[in-house]
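Heads up, the thing below is written out as structure tokens.
For this view, one protein chain was removed and the others were kept in their places.
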Amino acid sequence: MRRFAAILASAVIIMVLATSAFAAPEKLARQQKMSYNVGAEPATLDPALSTGIPEAVIELSCFEGLTRMDENNIPQPAIATSWTISPDGLVYTFKLRRSSWSNGQPVTAADFEWAWKRALRPETASEYAYQLYYLKNGQAFNEGTITDENLVGVKALDQYTLQVTLEAPTPFFLQLCAFPTLMPVYRKVVEANPEGWFQNVNNYIGNGPFKITKWEHNSKIELVPNPHYWNRSAIKLTNLTFYLIDDVQTALSMFETGQLDAFDAPPAAEIDRLIQQGFLHKSPYVGTYYYMFNTTAKPVNDARVRRALAMAIDRQQLIDRVVRGGQLPALAYVPGGLPGSKAGVEFRDEGGNYFTEDVAAAKKLLAEAGYPDGKGFPTISILYNTSDNHKKIAEAIQEMWKKNLGIDVRLTNQEWQVYLDSRDALDYQVARAGWIGDYVDPNTFLDMWTSNNGNNDSGWKNAKYDELIFGAAKTTDQAKRAKMLHDAEKILMDEMVVMPIYFYVNLNVYKPTIKGVSYSPLGFVDFTNAYVIE
Amino acid sequence: MGSYILKRFVSVVLVVFVVSTATFALMRAIPGGPFRREKALPPAIQRNIEARYKLNDPLIKQYADYMKNLLKGDFGPSYKYLGRSVNDIIRDGFPVSAVLGLLAIAFAIIVGVPAGIISALNQNKWQDNVAMGIAIIGVSVPSFVMATLLMYVFAVKLRWLPAAMWGTPKHAILPMLALAAFPAAFFARLMRSSTLDVLSQDYIRTARSKGLSWTAVVYKHVLKNAILPLVTYLGPQVAAITTGSFVVENIFAIPGLGRYYVTSIYNRDYTTILGVTIFYAVLLVLLNFVVDIAYRWIDPRIKLTAAKE
Partner (left out) sequence: MEYSPNLFKPVAKDIEAAEAIVRPSVTYWQDAWRRLKQNRMAMVGLWTIVVILLIAVFGPMISPYSYADQELVAQNQGPSAKYWLGTDDLGRDILTRLMYGARISLTVGVLASVLNLTVGVVYGGISGFYGGRVDNIMMRIVEILTAIPMLLYVILLMVILEPGLQNILIALGLVYWLSMARIVRGQVLSLKEQDFVLAARTIGANNWRIILRHLVPNAMGPIIVTATLNIPSAIFTEAFLSFIGLGVNAPMASWGALASDALQVFRSHPAQLFYPAVAISVTMFAFNFLGDGLRDALDPKQRK
């Protein structure tokens, strides 16, 4: 039996070697069609008004900003061919290429100026208008404290030159230029029907690689290449279909029956199988799944208790057995993939871990806080919003705390908006939460814990922390800035305001014949360079 | 009869008024709002949005404005799907849900009614046991499990049918089965019970002794006896099933109306919540009205107008 196994094993090895040695070069399939599930009916396809990932994915296919992110998430020239930045980091001058809208009309600097100002106008009521608050007077104009559009820091110097003036140096501004809110829109169709210009696909005039031919609500959106795209020759796909399916189990079934070529975030229970079959691919995702504490509620108002709780769970086991999919245990708050003090160095690698999992030490901390072996520890509750995954993780952590610390924890499950309300009102002790970066910089994770930030639902206020975050925002020296952010993260972790659990990874499922799809660590998917092989 | 119809029409309006008022009050009493996000919005942006959708008006004014538009048949714009009106959403979704729902009801009647009669005629024989066994298992399996299993077996494993989406008759088969399971079982149980009821009556013995065939007995007497509860049940059931099932439409990715009954509430899409609720209420009330008219036609002794006392 063992001999047989050995022969089989060597046969397999030989076959693997043979196939890799003789692997033919990629051969393009005759049919360049692919489909992808964006996950939900888009709430809007107006780049200025959209907020979600599904909307952004579709808009990235139909529009192009000054820059476009490459697969390493570095902004590359797109409609802008080059730019200069003033020494103080405040004035950007973009040179635009000669390119066209999908109806053949030229895309000009004035289109950008108009689109940005439109997004900022109070009556547009854009939720993401704050992406343009970095512009000089952007915030004031949006808030209505100034009403003169000409004071906003964006100006078309000529047909193909755009000058942008910022409030403060913003190291990630070129990234923002690739973001939907900053995309140009075709003024005529928007002005003709400001509310619903994008509903009619004939009016949906873009400047991106694809254009929409059909939008079946709650079903699918069909696209073909935009013949007037400046880089038309680089587009290999002839048809791209976005399915709008909410249920990921359904997406999986459609993938297995060949109705669908690609989707993301498969059900946890199926991940191992999909990896074995070679369909599942991991890509970086800038996000942290964590539990946060209400630092005003007993007993978690004591940092020792919070540290004890954070040290008493087994993250690796949680990932391997419950979450699945090879996420990374989080022993710090800011995830990997974000820039550190100098080019090529990751913020996370510099910072390292801020605590260790250690049940004995956790019990000691808990005893110091007055609860030896969990005695006298009041029953606390983990608040989570309705979801099978959050439930499972909470159940596992509840059991780990019970076993390791001897404390009783209840689970409270609330409907999403009720849950947001409880968090806001500090009506909880421990709450599940997660954060995906808005842009590729540690600040997108750290500035939310300043004392008066609307996203800080922990009740925690720390003057030193605020000082570091606000100081970093004003610092242009990258090394100094990174140091301040590291110091801030250390305070956050010493106080254990949030208990990090794992760093997300992007789980992308696609057929082996699909190539060239770019998955961004912020969750966007770009099909510009996608193609199909035999 | 004319005055009865008029009176009923007045009560229809009243029901719709109460339902919309209660729904308005309930949806504004629960926490959250259409533009509540996890990432907190800057206060100025929050204000811009509220101004844009007139959510900063006093509640009573918002209610009055809504009711005024409602009288004109205007359900207002969706707060979630920008640029779409609730009328659009209903116009797009209802035909899909209605086709699927009517197919399911038809299927349930075609399968359930004969199954129930055959069961009763063969009481406690194998036909009865098999049919009732299937019926009981049919109601014991919830629709979310039924839908998932059907998809897995017939689409993923056997590859006979497409897994999901909408468009061709093939796409309709699995969701129809998932929707029809419960009403089919209900009809079968109901018909069996009614048939047994009739079979124990003296006039059936008379009819049989006169040489009337079973088919004639079933047709003439059993159906007549069973049709009343069936029709009663059909009223609300048709209203519910033709406006769509959240579970089945979600699992089979069908672009119907059903999903809005749940998602609009999660999204706090106020206008959509009210729109689809009122639409359903009108349908329900009208169908119950039709049922009451049908009663008189089935059993002319039934009086709906005058009180007994």
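Here the chain labels run A and B in written order, and each chain numbers its own residues starting at 1.
Criterion: contacts are C-beta pairs under 8 Å (C-beta built on N, C-alpha and C of every residue); 3 or more make two chains touch, one makes a residue touch a chain.
Please read all numbers here as calculations on a predicted model, not as lab measurements.
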Absent-chain contact - pick from B:Ser11, B:Asn56, B:Asn69 or B:Thr168: B:Ser11
Contact partner of the left-out chain, one of A:Thr213, A:Thr296, A:Gln317 or A:Thr476: A:Gln317
Absent-chain interface as seen on chain A, which is shown: 267-270, 273, 317, 321-322, 386, 388, 391-392, 394-396, 398-399, 402, 410-415, 418, 421
Interface with the unshown chain - residue positions in chain B: 7-8, 11, 14-15, 18-19, 22-23, 26-27, 29-31, 132-133, 136-137, 139-145, 148-149, 152, 182, 185-186, 189-190, 193-194, 196-197, 200-201, 228-229, 231-233, 235-236, 261-262, 265, 273, 277, 280-281, 284-285, 288, 291, 295, 299, 301-309
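What we mean here is this: only the chains that are shown with their structure count from here on.
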Chain centre separation (chain A, chain B; CA means) in Å: 39
Chain B-facing residues of chain A, complex: 41, 43-44, 46, 49, 51, 122-127, 129-130, 133, 139, 142-144, 195-199, 216-220, 243-247, 249-250, 253-254, 256-257, 259, 415-418, 420-421, 438, 453-455
Chain A-facing residues of chain B, complex: 30-33, 35-42, 44-45, 48-49, 51-53, 77, 80-84, 89, 92-93, 148, 151-152, 155-156, 159, 162-166, 250-256, 259, 266, 268
